[in-house]
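Shown here: the complex without one of its protein chains, the others still in place.
Let's turn to subunit A:
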């Protein structure tokens, strides 16, 4: 799955969790950039992605993530295995 395809499926999860259809995310987006991205919603995003892509992340993998770009890469890595 290409990064574009991953983004296409990831964006709706962000839209739901932050109730914002106009939300914009890109590789450099971090929690600081989005209002309401707290630790609770961080978990929701990770679980939402697990559900959407049918993958499972380790706590240690998620803890290392610096921004959305790295998250997209991690999803891509899981899907390629």
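The rule is short, and it goes like this: a residue touches a chain if its C-beta (ideal position, glycine included) is under 8 Å from a C-beta of that chain, and two chains touch if they have at least 3 such contacts; residues count from 1.
Rule of thumb we're sticking to: contacts and distances are computed from a predicted model.
Of "Glucose/mannose transport system permease protein", "Cation:proton antiporter", "HAD family hydrolase" or "Cytochrome c oxidase subunit 1", only "HAD family hydrolase" is the UniProt protein name of the chain excluded from the display. Mapped onto subunit A, the interface with the missing chain covers residues 12-13, 15-19, 21, 39-40, 43-44, 47-48, 51, 58-59.
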